[in-house]
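Note that this complex is displayed minus one protein chain, with the remaining chains in position.
Letters A and B mark the chains as written, and numbering starts fresh at 1 in each.
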Amino acid sequence: MWSPGGCRRAIFVNPPREDTKTVTLLPTRAANETLFERVEVEAGIVTGSLGRITQRWRPWHFEVQRGSSALPHQHLPIDQTALSSVAVEDQRVVERWRETEGYHGPTADSLGNHATCIPAVSAVRWAPEPARDDDLLAHREQLSDSDAGDLSLQGRPMRLQRVGAHIVLENAGVSLGGHRVLRGLNFSVAPGEVLGVAGPNGSGKTTLLRLLATLVRPDEGGGRVLEAALGTAEVYAIRSEIGLVGHVPTVIGELSLRENLEHATRLRGEDLSRIEPALRVVGLDEAADRKVEASSYGMLRRIEAARLLITEPRLLLLDEAFSGLDVDAQELMDALIVRTIGNGGSVVMVSHDAAHLGRRAGRVMSLSAGRLETVP
Amino acid sequence: MNRIRILLVTAAIAVGIGLWFAFTAPVDRLQGEFSRIVNVHAPFLWVAFLAFGVTALASIMWLVKKTRRWDRLGEASAELGVVFTVAGLFTGMVWGQAVWGRAWDWGDARLATTAVMLFVYVGYLALRRATPDPEMRARRSAILGAVAVVQVPLVYFSVYMFRTLHQTPSIRPDGATMPEQMLIALLFNFLAITYLYFALLMARIYVARAEEAVVVDGSLAGDAVKPPRLSEVEDV
Partner (left out) sequence: MEIARVDLRVERRVGDVVRIILPFAVVALLVFPLALGVDLSAISRLGPAVFWAIGILFGMQVALRQAANDLPERRDLYSLLGLDPAARFAGRSLSGSVLMVGFLAVLLVATVILYSPDLPAGWPGPVLVGLVLTGIGLTELGTLAGEVTAGLRNRTALASLIVAPLALPLVIGGSQTLESLARDTGILPWLLLLVATDLALAVAGVALARPLEEASR
C-alpha cells in the first residue's frame, strides 16, 4: 500500500491566493509494508498499527505568508498526544499540543526547524484543495530528486529543505586488536528506514553497530552518521541522538532501576517529570525501586527501553535486542522502533535470526566475513 | 639498512675513542682511578634526560599529528632511555660506593629525580606491553607521555625544593676545576655517547618499522568461524 523506499513525502499545496498559500504535509512514508500490519485513514488522521502498537499522524494545513521562509516541518505525535493546532504567527510556525494523559512527546512551541523532525521533502505538488482522505492514500508516489531545492510556486519563492541520509558508509573497515573485523562497508540508511543486518556469530555485527554508534572509528574508508563525519570530533555533537541497545543491558549495578533512569535523565538535562510516565509505559512503575542486581534480564531491558523513550534518539541501534524477551517486552521494542521512525528517525537492527528481521525491517543485509551484502 | 650500519659503526668507533681518552686522561688526586667513571656516568645521565625529553615530545606530536612515526620514536627513545638511565645510575652507584663509601646519596637531588624518571619509563613501557592493539597502544602511551610532560617537571621542581631545604654539603664535586685534558675527555665522551644514542635510536626505529610490515594480515577475524558439521555429530 505504501510505496517502498526511503523517506519520501508529498506536499499538497493549494494554488496561492493573493498572498497566502496553504500547505498540507503528509507524514513521512515511514511505515514500510513490513512494519505496520494495517494503515487506516479516518477523519484526516492516519493510523498505522502493529499488534497493540499504533502510530498516528495528523497531516496539517497551515497558511504561510508569502515571502516568509518558514520551513515546513512536522512533528509526528506518538500515541496519545495530539497536535491540536498549527498556526503562523509573526512569520513563525507555531504548534499547539494537547497533552493527553499518558506519555507525552515533544514540547509546545517550535520555530521553523526542529532538529528531530526535519522532513526529507522532495517535491511539491499542486492540489486543488486541501487533501481529502482518499488523496492521502492515493497520492503517495515516488518523487524524484530533481524536484527538491528552491522552488517557485507560480512565481513566489518557497524554500523546501532536504535532509540527508542518516547513515552513509563509504568503504569503511574496522580492525580491533590487530585483526580486521569489518571491511569494505558501503551502504546508506535514510531517515524513516528500518535496516536489518543478519549474520552469524563472529561476523562483526556488534562491531558494526558500535561503528555506527561512533564508539569505534573506522581505520579504512569513512562515512557519516547523522551528518557527522566518522572518526572526527564532529561525532561528539550527534552522539546524544544515538540510542544503542547492546548485548548486555547498560545499567549501573549498584543503583536501583529508578535511580538509573534518573541518572540518565539528569545527565541529559531532560525533565525529571518524564520518568514516571516512561516507567508506566514500560510496565515498571511498581518494580522501579528494585536494585539492578535483584532484577531480571527482562526488567533491565525494559529500563533501557524507558531510557530510550526519554532520550528519543534519532538513530536507534539494536543489537540482538529481541533475544530472551517475553512477548510484552518484545512489543515494547517494537514500540520503540515505531516511535523512532515516527519521529523521523531510523533504525538499524542486528540479529542472527534473518526471519525475525524480515518481519520488521524494510531492507535486510547480510553480514558475513566482514562484508555486507543486500539480501533480495 | 646500510645507513644504519654506518651510523652504528661510526658510533662504536666514536665511543671507542672516547674510552681511550678516558683511560689516558690524568686522574683526579682524591678519587683515583674511579674518577674515570665520570666520563661515562655523566653522559649516560645526560642521554637519559635527553631520551626522556624526546619521548615526551614524541608523545605530544603523536597526539597532534597522529602519524605512526612519532609513536615509533617515542617507543624507541623510551627503551633506550631505560637502558641509559640504568647504566647511568649503576655507574653512579659504583662511583659513589668506591669513592665516597656510599652508593646512594639523598642529598643529591639528581639521583632521586633520575630514579623517578626511570620508573616513569618503566611504567610507560609496561603500559605499551599491556596493550595489544597497535592503535590503542600508540594512543595510550602518547597520553601517558603527555601527562608525564606535565608532571615530571613538577617532580623535578619538588625534589629540588626538598634538597635546597635539606642542605647537605654537596659531596659530588662539579667538574669545573678539572685539568684541561680531563675536560676534553669528558666533553668528547658526551658527544660520543650522544651520538651512540642517536645511532641506536635510528636502528631501533628501523627494526620497529620492519616488525610492523610483517604483522599486517589480510584475513578477517570472522573467517575462521565455520558452520558446524551436524552430520558428523555421531562421530564424536
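Criterion: a contact is a pair of C-beta atoms (placed from the backbone, for glycine too) under 8 Å apart; a residue touches a chain by one contact, two chains touch by 3 or more.
Not measured: the values here are computed from a predicted model.
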item: Contacting the left-out chain in the complete assembly, out of A:V216, A:L336 or A:L357; value: A:V216
item: Chain not shown, touching residues in chain B; value: 63, 116-117, 119-120, 122-123, 126-127, 130-131, 136, 139-140, 142-144, 146-148, 150-152, 154-155, 157-159, 161-162, 165
item: Chain A residues that touch the omitted chain in the full complex; value: 210, 213, 215-217, 233, 236, 239-240, 242-244, 246, 248-250, 252, 254-255, 259, 263-264, 266-268, 311
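Note that only the chains that are shown with their structure count from here on.
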item: Euclidean distance of C-alpha centroids - chain A vs chain B, Å; value: 55
